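Before I ask anything, here is the structure I am working with.
Note that this complex is displayed minus one protein chain, with the remaining chains in position.
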Amino acid sequence: MSSKIFNSAAEALAGQLSDGMVVAAGGFGLCGVPVDLIMALRDSNAKDLTVIGNNVGCDDHGMWHVLANGQIKKVILSFAGDNKILAQAFMSNEIDIEFNPQGTLAERLRAGGAGIPAFFTRTGYGTIIAEGKETRQFPNPDGTLDWFVMESGLTADISLVKAWKADTEGNLVYRKTARNFNPMIASAGRLTIAEVEEIVPVGSLDPDSVHTPGIFVDRIVASTMREKHIERPTTRPRATKETV
Amino acid sequence: MSSKIFNSAAEALAGQLSDGMVVAAGGFGLCGVPVDLIMALRDSNAKDLTVIGNNVGCDDHGMWHVLANGQIKKVILSFAGDNKILAQAFMSNEIDIEFNPQGTLAERLRAGGAGIPAFFTRTGYGTIIAEGKETRQFPNPDGTLDWFVMESGLTADISLVKAWKADTEGNLVYRKTARNFNPMIASAGRLTIAEVEEIVPVGSLDPDSVHTPGIFVDRIVASTMREKHIERPTTRPRATKETV
Amino acid sequence: MPWNRDEMAARAAGELRDGYYVNLGIGIPTLVANMVPEGMTVTLQSENGLLGIGPFPYEGELDPDLINAGKQTITDLPGSSYFSSADSFGMIRGGHVHLSILGGMEVSQNGDLANWMVPGKMIKGMGGAMDLVAGVRRIVVVMDHCDKTGDSKFKSECTLPLTGKGVVDMLITDLGVFEIDRRGDSGATLLEIAPGVSLDEIRAKTQAEFALGPGVR
Partner (left out) sequence: MPWNRDEMAARAAGELRDGYYVNLGIGIPTLVANMVPEGMTVTLQSENGLLGIGPFPYEGELDPDLINAGKQTITDLPGSSYFSSADSFGMIRGGHVHLSILGGMEVSQNGDLANWMVPGKMIKGMGGAMDLVAGVRRIVVVMDHCDKTGDSKFKSECTLPLTGKGVVDMLITDLGVFEIDRRGDSGATLLEIAPGVSLDEIRAKTQAEFALGPGVR
């Protein structure tokens, strides 16, 4: 089989991008973000992109660079508060922002990857999120009726994800809360590229503990990022009498 | 916190069952079946049960015993072929059987556990499975339209699952293809009881490799089953010149 | 004297029960994590994918891959588990989380909550707030009774865009505690008054209608 391993993020993206594409990227804040792939997307200068992700970048990080480079037409996200350019571009109507409840966004991506074009959720009923969407009642297990909103599945032309380890088959393992949106985004891409901290030989991952099976991953690159950033370092004081 | 560990399947079920309840049980064939819990269900003599599961027992195994004991009014399943009593009871209209495509059944249970009352799937469109259900068109990613069937989420009053290991918080790890329907059924139960091969101390499971987080598991029992059965033992011959 | 932030958090902690799985919002609700009563086990969920939030890490032990929904570095605990955002909100939407304690901008007497946007101001996004109020079994909102201009934030109807309609079970303010019959027709009931605060003061500062609970006068 031709190898899924590519030498760099730029090579993995080469020839795959075109203007107007839908690109999804994993990450929550600065955690679990495919930084190299996003910088390669920025360097591609592909324009009029629709970008899907929980945050679509934080100031000076990740998708912020693609946004600052004027490549984005529309974003589909849950939280823009970490990204001043985005918030300003929205206020000035330069960019179309579609806000989603975080769980709805996660489920829309999972649905898209799993061949489900639409589903119903209680989330957002009676709010502006439900405006223009179909709503209807369904019974709860106890027989009472509640109102639900119909939401659609989301897919992407290209999905960019960040994992901890990949084997050469493309099986991915994530680390701690860096998992976040990555598994669903991996499943929702027509082409999925994974940026990983370590590429391990096939057979070295526990098959019971693979988070994203290789069927979802088309290309793999080793991350060049050596230092992970922290948005809000928070600590507790060590007890004063603690013995080391 | 009061312990989730119970001494036996009978104790874990004591006082929880009543006639007419909906009980879901994990397993695929003889693989990953909560055998002790199902025998305790049989011994309870609870009647008029609705039972959800991929097979609802194979001859002389698992839910077959509850069925043979006349406790089941309705089954919701995907494959009855391994269960002669069930097939006969259906042919003679003694039992209501609702056949589901296997993926639809799995997704209905996942949806039920995840608060999604209904979703659309291409599966079953144009077949008897779609009769009486809402169908509608949705666009594919390429813009073409396909027809989809609306399916509802499923929940259970009691879910019985089989896992390999549990810690005392109820975090579950499954082994190989014994995982099957167990994770979704664990999430779909109002009360979920896990039968496990080993109960390990809290902290001994890798938190990145837990399959079912403890929030879904109310009660845990150690399995007394010492020998696992195989429905279709299949082997290949050893190469004749193989050196050992 | 009205309750301060710690006292409001302590009152919210009174809603915890042994064995509960709980999601805490940012601000005052976060303080509740340190107020779990002795002998009670409560497991905290972080909607970005962790069950079993531990204390903040010590200096020098920060892990960039381990943050809470507020992007702060945290730790895990023995028995913790990690999962995807889809699985996390499956837990939340599916009603598996017993209690969420959240901040608010406005609450209405029928349980509507507004806490995510102010028209004309920078919109940050709702994050997980809409999913939490729609999915978690019991929602407790902790907020100041009045805004900076002295207007009541507990209203007959919310004026800000809603986070959820009919979702709040209990409102804890610096002045008192209200129970809200969000699924029925009984409206709001004042259950407790902060020490030194009078019922007249609450009446004067509350735009919502409310009944009086047993013993409240």
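Should a chain be cited, it is by its letter among A, B and C, assigned in written order, with residues numbered from 1 in that chain.
Basically, a residue touches a chain if its C-beta (ideal position, glycine included) is under 8 Å from a C-beta of that chain, and two chains touch if they have at least 3 such contacts.
Worth saying up front: this structure is predicted, and the values here are computed from it rather than measured.
Here is the thing to keep in mind: the chain we left out touches A, B in the whole complex. Considering the full assembly, A:Thr168 is the residue among A:Ser8, A:Thr135, A:Ser152 or A:Thr168 that touches the omitted chain.
Residues touching the missing chain, restricted to subunit A, are 1-2, 110, 112-116, 167-169, 171, 187, 202-203, 205, 207-208, 210, 213-216 (touch as defined at the top). The chain not shown here touches subunit B at positions 28-32, 54, 77-82, 87, 90-91, 97, 99, 101-104, 106-107, 109-110, 121-129, 144, 164, 174-184, 211, 228-236, 238.
Following the convention adopted for this analysis, only the chains that are shown with their structure count from here on.
Chain A has the Cα centre that lies closest to the mean of all protein Cα atoms in view.
One inter-chain figure worth recording: subunit B and subunit C are separated by 35 Å, centre to centre, where each centre is the mean of the chain's CA atoms. In whole angstrom, the spacing between the mean C-alpha positions of subunit A and subunit C is 27.
Counting partner chains per residue, subunit A has residues 107, 121-122, 174-176, 179, 211 touching two or more of them.
Taken residue by residue, subunit C touches two or more other chains at 76, 82-83, 89-90, 92-93, 135, whereas all remaining positions touch fewer.
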